[in-house]
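Missing here: one protein chain of the complex. Every other protein chain is in place.
Just so it is clear, A, B, C, D and E label the chains in written order, and each chain counts residues from 1 on its own.
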Amino acid sequence: MIFQNENSYEVKEKIENSRVAILPIGAVEAHGPHLPLGTDNYLAEQLSQRVADKTGAFVLPTLPYGQVWSLKNFPGSINVSNQSLISLICDIGESLHHQGFRVFVLINGHLGNAVAIKEAARKLYETVPDLKVLYLFYPGVKAITDELRDTPSAHASYFHACEIETSYMLYLAEQHVDMAKAISDIPDIPPSADVTPTPWEEFTASAVLGDATLASREKGEAIIEVALANMVEQIEQAKKSLGNK
Amino acid sequence: MIFQNENSYEVKEKIENSRVAILPIGAVEAHGPHLPLGTDNYLAEQLSQRVADKTGAFVLPTLPYGQVWSLKNFPGSINVSNQSLISLICDIGESLHHQGFRVFVLINGHLGNAVAIKEAARKLYETVPDLKVLYLFYPGVKAITDELRDTPSAHASYFHACEIETSYMLYLAEQHVDMAKAISDIPDIPPSADVTPTPWEEFTASAVLGDATLASREKGEAIIEVALANMVEQIEQAKKSLGNK
Amino acid sequence: MIFQNENSYEVKEKIENSRVAILPIGAVEAHGPHLPLGTDNYLAEQLSQRVADKTGAFVLPTLPYGQVWSLKNFPGSINVSNQSLISLICDIGESLHHQGFRVFVLINGHLGNAVAIKEAARKLYETVPDLKVLYLFYPGVKAITDELRDTPSAHASYFHACEIETSYMLYLAEQHVDMAKAISDIPDIPPSADVTPTPWEEFTASAVLGDATLASREKGEAIIEVALANMVEQIEQAKKSLGNK
Amino acid sequence: MIFQNENSYEVKEKIENSRVAILPIGAVEAHGPHLPLGTDNYLAEQLSQRVADKTGAFVLPTLPYGQVWSLKNFPGSINVSNQSLISLICDIGESLHHQGFRVFVLINGHLGNAVAIKEAARKLYETVPDLKVLYLFYPGVKAITDELRDTPSAHASYFHACEIETSYMLYLAEQHVDMAKAISDIPDIPPSADVTPTPWEEFTASAVLGDATLASREKGEAIIEVALANMVEQIEQAKKSLGNK
Amino acid sequence: MIFQNENSYEVKEKIENSRVAILPIGAVEAHGPHLPLGTDNYLAEQLSQRVADKTGAFVLPTLPYGQVWSLKNFPGSINVSNQSLISLICDIGESLHHQGFRVFVLINGHLGNAVAIKEAARKLYETVPDLKVLYLFYPGVKAITDELRDTPSAHASYFHACEIETSYMLYLAEQHVDMAKAISDIPDIPPSADVTPTPWEEFTASAVLGDATLASREKGEAIIEVALANMVEQIEQAKKSLGNK
Partner (left out) sequence: MIFQNENSYEVKEKIENSRVAILPIGAVEAHGPHLPLGTDNYLAEQLSQRVADKTGAFVLPTLPYGQVWSLKNFPGSINVSNQSLISLICDIGESLHHQGFRVFVLINGHLGNAVAIKEAARKLYETVPDLKVLYLFYPGVKAITDELRDTPSAHASYFHACEIETSYMLYLAEQHVDMAKAISDIPDIPPSADVTPTPWEEFTASAVLGDATLASREKGEAIIEVALANMVEQIEQAKKSLGNK
């Protein structure tokens, strides 16, 4: 159910039946030589579509610009501020509520957006309290990822254009991956990167945080399917919590 | 040249060669029974692609949310504030400039965005003075439109889901038009609508401002080709003004 | 009825009887050699007084600073931002509502203020929904103007210090016009001026957009009287819509 | 020298010769039964004109809306926020500087504006450091006022529509005073009014803080002339400090 | 009753019994050679504790950063903006109200904070109208101060690191005073300092505005006890005004 393909005459009833809107949100950002700048957008869109199929939700048009402060000096990155994102997401959420939606799901393909999304969700919690807002960034995949990966993670919370993210792309948007160009580049991220603002050019020239050559569609599928199942479960719970309201 | 399909390793040189980025900007808004909510997004995207083909510009991912205050109470409309749009467009413009672009073209499919876009353009004029910002909303089509239309316009400056906009869609995105549902609904817009805030439900139930049944691919083509030629000309002029800077 | 000449003891009842407040809003801006910097203020004030006489409205003190981005580099122009205007107009509107006014009329003498005024009106529509806000900039004068003018307009929507505006001044504030200095200067405004931020010094040295020597009191009277009649009609309609509330 | 009566062709040189712009700033506010709502505007305007005559400064159009929080619930008061005032004054100051002015004098007729004006002056001190900003609210009149007044002041810093302010009006704008309606109403202002937000209706019904019947043109003249002399001296000092810059 | 030493299990009932929270607010600012940078913090804290003892109020943790624009260029001063202070104080006030407090007392040790505190109090007056906000800066000490001081005040409203403030410190925080270093430095503050932004380095090198060598514990005690008595009275009045709400 692609929201922008609906027409105004019929959509009202469909919204009442579905009550769930999914906003894919990604970024335009450097992802090494083998993945496109729009990687996070493609991932968010593909995840959203699959989740929508399983939950009867509407997929909204993708919000394709994200906060990419860390990589903003790499060729091709387009950075927008947390403040702009927060403001826009709040507007969208309030409008969705006005339209009759009661669950607003942000499926996020880019970790850098997490702060803005959470802040916006808290603001909406005050302004439209009966709108349930979910922010989903590959929920519940830690165990399966640790099991499947062949190289250790370069960082406790970041992953980028690496074995893992490339595997996601191979499963969800293979046509945008050029494995012939995939490289391995495991940076030594200094501890200071966690305690002071650190543009990534200070520790990587490629923006690849790992060994992308080890990526596989199978790894991607295994992890993504766990993420999808968890997303669907959260949405179903949220729908149940609406009751007959 | 779809910007988000480029990769970071190769895009730098391509930007230096092109220097022009196009942002399609539309809206999600009621467009009657025969046109989809995403009409303005589809139009902006199609126009952008054609202009890019003729000018060597990059097409950025579409900004698909717009200011639809007038129609925000119609089923399916998603409204965002001028303030959010201004802030986001400024961020994008500054980031494009940082990436080496020198002409930032906003191809707009929704009149309601014009105020925010112009304000953002003026702000960018101060913050990044050597970035040329163009805002293009069907430039120079008045004469040809007046000539081709079979019904008079319902309003001096608005057109919406009518003979004209439906013709645009038939030429640019026919697969999203359902002419079997097209209607004629010529509202009597009171003069007060121009002098006091007036949500459109006060004068139309359909959101169609004219006779959509008179739309044709041919009319669309004739007008759109004029608009495209004017857009291309403005961009070529802007490129020339860059000189060898 | 000059609002600021009233005293606090008697004004309450008068407000209840009138319910309509008019804010003249203009600008300080270059208007060629023959018109003063305060042209738009004088016009707004004169129009307001006449409209007040016919409608029983109060005239508030003039807000004499406007957004003159386009002419801000010409000698004598004082530019204020849209944001400042919006904020101030919203404050005034909320305070008028608190005082018992139910119709807030902005009689605008400067086109550049239109964006801020409309945005403020929409904000007031949310914050004080039972305050009717009217923004009036020479409403309904297109036909009579086209008929009377001896030279074509230099631009589809701008007019400035030209045959038309000078005629307005000759009718409404003749003492501030020096026709001996009036000039004809018909600029060739490039199409780009409509699609990119373009300070007017790029296409005019005089800030006169037309032939001011052709101005006459008679032309001014004919057009202004149409504008006044339309303003009065809009205000009377607004008053009627209040009913016995 | 009324700034808005100048024309753009001649004003540039005059600005260079004068370099000083005066902004009268007042308010629309309840002033008892005998003084008009615009009292503070009339005072600011009259003071400004006289100061301009003696200093060769330009008088700008009056900013006639002020922060009247304390009296906003009295009939006729129009309150605007500190934030709006600060923003507008900063815009005006920056524009004056751009036009070639180097001394920006705010002659203030309403104590409630003092906070906003001082904050704006400090902001301008950062953004346009070579613009000298003066804020003048009856400077240096304490001694003469204490000497001349026949009744003690109702409050350490406020005076309002009382013996003193009415005397000012009798000297500067007698045509707006109706002494037949003047009253004496000396409120008992509780100490709490200085330590917690206290709208004045909590301690006065008239908004008169003293005995207006004791006002006289002579008292007004004596005090105002001291204020004027001090204003002129401050401006002359500021002009001297410009040197040949 | 030190608020932050309470635990969550028991504090609820104590808040209901007390209903009064005191926020000491000071600054980090140059205070000459004999007083520490934190002088205003120590004073605010000591006053708060004594007032709390007499009124059963809670003392909150000190807000130790203030607006010190005038002295920001002196060694050791840390300046924060009015805007930041207003925003933070409003947050704290709203949260205190949510916790059950009904009287919010700001005991201020630094005159420069007065504007921000008053503005915040007015905002809270709108957002949480049943929270009484008191701002207390040595209330009612004018007479006793004039009586006790051996040197005239250097300025009508400022006092700083002088006979008076040093006496306060000798009474309230003697351990932080080094009288051996105390100096007398009576600046000639020009009248312009009251009418244009004037960093204090323009008229003093020491930041001492008077003769600190004349300070004594006794003077401090006499004045401070008056201030304390007035503070306690204001708080008791505020508590009474709550009634049984």
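For this structure, a couple of remarks:
FYI, a contact is a pair of C-beta atoms (placed from the backbone, for glycine too) under 8 Å apart; a residue touches a chain by one contact, two chains touch by 3 or more.
Being a predicted model, the structure only gives us computed values, none of them experimental.
Just so you know, the chain we are not showing touches A, E across the whole complex.
Within the whole complex, the absent chain has one touching residue among A:121, A:141, A:182 or A:212, and that is A:121.
For the chain missing from the display, the contacting residue among E:12, E:54 or E:142 is E:12, taking the whole complex into account. Only one of the listed residues, E:57, E:80, E:170 or E:235, touches the absent chain: E:80. Check E:36, E:112 or E:187 against the missing chain and you find that the one touching it is E:36. Within chain A, the residues in touch with the undisplayed chain are 69, 82, 115, 118-119, 121-122, 125, 132-136, 139-140, 142, 156, 191-192, 194-197, 230, 234, 237-238.
Seen across the whole complex, the unshown chain contacts chain E at 3-12, 15, 28, 30-38, 41, 60-65, 72-81, 83-85, 87-88, 90-92, 95-96, 98-99, 176, 178, 181, 207.
FYI, only the chains that are shown with their structure count from here on.
Chains that touch both chain D and chain E are absent from this assembly.
Interface of chain C with chain D: the two copies contact each other largely through the same residue positions, with over half of all numbers used appearing on both sides. Computed from the mean C-alpha positions, the centre of chain B lies at a distance of 57 Å from the centre of chain E.
Chain C and chain E have Cα centroids lying 49 Å from one another. In chain E, no residue touches two or more other chains. If touching chains are joined by edges, the resulting network of the protein chains shown is an open path.
Under the contact rule defined at the top, the touching pairs of chains are A-B, B-C, C-D, D-E.
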